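Got a structure here, written out as structure tokens. Questions coming.
Here the complex is missing a single protein chain, while all its other protein chains stay put.
By letter and in written order, the chains are A and B; residue numbering begins at 1 in each of them.
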Amino acid sequence: MFDAITKYLSSATTPGEAGSIFWATIYILIITAGISLSVIAMNWLERKILAHMQIRLGPMRVGPHGLLQPFADALKLLIKEDIIPAEADKLVFWSAPVVVTMTAFTTFLVVPFGRTHAVTDMNIGILFMLGVSSLGVLGIIMAGWSSNSHYPLMGSLRSSAQMVSYEIAMGLAIICAVLMTSLQTGTGTLSMIGIVEAQASQHTWFIFKFFPLGFLAFGVFAIAMVAETNRAPFDLPEAESELVAGFHTEYSGFRWSLFFLAEYAAMLAVSSIAVTLWLGGWMRPFPNWLSGSIWNLAFSLFPALTLFVLAGLCLLGTARMPKIPQMKIQTVGLGIFGLLLGFIGLVLIIPGVRERVQDIYWFVVKVAFFMYMYIWYRGTFPRYRFDQLMKVGWKVLLPTGLAVLIATALWGLLPQISSAIVGVLP
Amino acid sequence: MGENQPGYREWTMSDSTRTDYLDLDTKDETFLDATELVLNMGPQHPSTHGVLRVILKLDGEKVLGTECVIGYLHRGVEKIGENRTYAMFNPYVDRMDYVASVSNGLGYCEAVEKLLNVEAPPRAQYIRVILTELCRIASHQVWLGTHALDIGALTPLFYCFRDREEILKIFEKYCGARLTTHAFRIGGCIYEAYDGFEQDCQKFCDAFLPKLDEYEELLTTNRIWVRRTKGVGILNPEDCIALGVTGPVLRAAGVKWDLRRAQPYEAYKDFDFEIPTGLNGDTYDRYLVRIEEMRQSVRIIRQAVEGLPQGPIMAKVPKVIKPPVGEIYHSIEAPKGELGYFIVSDGSTQPYRVRVRPPSFVNLQALDKMVRGLLVADVVAVIGTLDIVLGEVDR
Partner (left out) sequence: MSLKPLLRKLFLVDLIKGLKVTFNYQAPSEAITEQYPLERPVIFERFRGQPRLNSNPDTGESLCIVCNLCALACPEQLIVVKGERNPTTKRKEVVSWTYDLSRCMFCGLCAEACSTDALELTQDYEMALYTREGMVLDQAALERGQEPKRYEK
């Protein structure tokens, strides 16, 4: 048993490529659990960060600094009465959240958290991801239609129109990145792992390639992905002040929490695409500039260091908790949480673990950056109106995407073009 | 409708599903045709500012017509007035426009003072001006926060409420309540300015202006904000006057009409301030006008605090107020527009009739005119920009 684990851990392929169903299953379970956990963490972080941007404190009561609030909420949602409107189409109403959640989670099959940390490496990985994630809109339409109510209907109509139109701009931006894998090297790929490896072999993240074209394509994607996931300032389908809660107005309890889960999973999924395509996936920063074994070691210590810092913050918080009897449990809890984080940090220093975990770490850090941006946008911007949203999609992003695509292609073909011109010239 | 009048018929069960009483434009045709959608917005809706119910007739997302249903917050304030003595009715008027209660109290006290033919002493007038201008800022801050929230910007609300808190603290220190202040009495003020009142006001003014710039940084140039508000809900000056719309909504349409200038009451003639006006009468102009009004209010407060005269704060008013027989209409410039009180006295201790002209109620009439042809999202923006308070609409 132990041998099998060590043997597997030392292999250099994903379980999908190795054909190991057992390991693939384990990976899927880990990823599902991990996504759910990060959605819970996101929930807490979003509340806290948004609250602090709005000069509030956010959750403070359930657990130290509200750390247990998402769990309390999840529990509340699970034991809440499950209401299906009398006039709703029961079957469709029932299956809509399932469809949304399934598609959101399925996309993670091909997300490479590291060279070996993916369920499988499909040669059409990016297409698979786009295809499956755009199926999610089906669930939203189903939810809106089956609720048999005006607000959800309008929400779902908005949502479907929005997702369809932004998918195009998103696709154009993705084509740019895919083109970059092949241009001037001749070996193009659609595989998610292949794209990251192309960035490694070209010694550049695609965001910096063909500057400013890579950056522009990334920009188009970064805007389109916010719209695609229905988040502020493009959160029209669930525009609270207009449509109450949009397509999930009639949902409550567990079904509502599935929508919530799916929304955040979708955010994580599109952020992973962005990270993979433009920000070098699991690669650590500055591989060219700060190279050498010393730097490798230093960067591989980052995960442990981060956990130590977090543990330190927790312990600091423990020391600064108000010293009154009512807060005693919370203080102790925070202290234990800090120690736990510190212990995990210690585990991550062990050499074997260190090397394997750092890929995941860098990937997660980059995704976390996008998540922060999501929250930051939400805290700052007003909401677009529906027609303006369409205008941005079709009249700004689409032409920009097309222009960048053509420019990228021309730039990539520059050597051939110039040699052709030289050949024609006498 | 009497039984023997033409057109009379018994109420039948099918009447409960009739929709033609909505009285929208297409009355003669069936109200609902296949391409139209009737959407009930409110009375429980996140952005109808209370319990306003708007029935929207939609073509997709386009608004074909609206019908406002009001009265969910009706408390019969005017009727209560007929059963209370003049002094007793004073606290009730605070509860109409509860975000600008000081202004309400000012309007009522002045109307009764006019009826009694007394005038508040200068010091009381100055204190009244300071508090009502603070109240105007507070009211505009609530407006800005909720209006921005309706358009999707969550954060300005909290910044506005943080700064409004300072004003409420001044109110609490001055008269002992934060929201329903009951700050003034007929004939002047009953509370003398507390120690440090002037400093508190100055401190607030100094701290507030940079904060105001911050709100503007978040919104004024923001492209999404500009797009959401420019050209939305246009109301031209003629319509404004025809509909009786007053306040910042009227001024944003370019009409320079401000009762503080047009019919100066209290000490307003002593102060130097400008009346901001807009050009297009759209939501963006109304936003700019109100922001500028806050700046002007700060200016007035500064002047009033500096020139605060000494002296008594209460005029000679009999203990039992018994105005002579007569009637009076007096109006002031409340944060939301012209707030008028019409009081009929029959010579007894209680008014014979009190009628309030609430600005929100009159301004709300313009909603239908403003939103026809716009989208659902604009309805929310327009309700926000009209700055209505349902307590005042329904009374």
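Operating definition for what follows: a residue touches a chain if its C-beta (ideal position, glycine included) is under 8 Å from a C-beta of that chain, and two chains touch if they have at least 3 such contacts.
On a predicted model such as this, the values are computed, not experimentally measured, just so you know.
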Residue among B:E165, B:D206, B:E238 or B:E274 touching the omitted chain: B:E165
Contact with the hidden chain (one of B:T155, B:T229 or B:Q303): B:T155
Residue among B:N222, B:S331 or B:N363 that touches the chain left out of view: B:N222
Positions on chain A where the hidden chain makes contact: 49, 51-57, 60, 322, 324, 326, 376, 379-381
Hidden partner chain, residues of chain B it touches: 84, 87-92, 155, 159, 162, 165, 169, 172-177, 180, 182, 190-191, 194, 214, 217-219, 221-223
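Going forward, only the chains that are shown with their structure count from here on.
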Computed distance of Cα centres, chain B from chain A, in Å: 46
Contact set on chain A toward chain B in their complex: 50, 53-56, 150-151, 154, 232-233, 235-236, 239-244, 378-388
In the complex with chain A, residue positions of chain B that touch it: 37, 39-40, 45-47, 61, 148-155, 157-159, 162, 218-219, 222, 224-225, 227-228, 375-378, 380
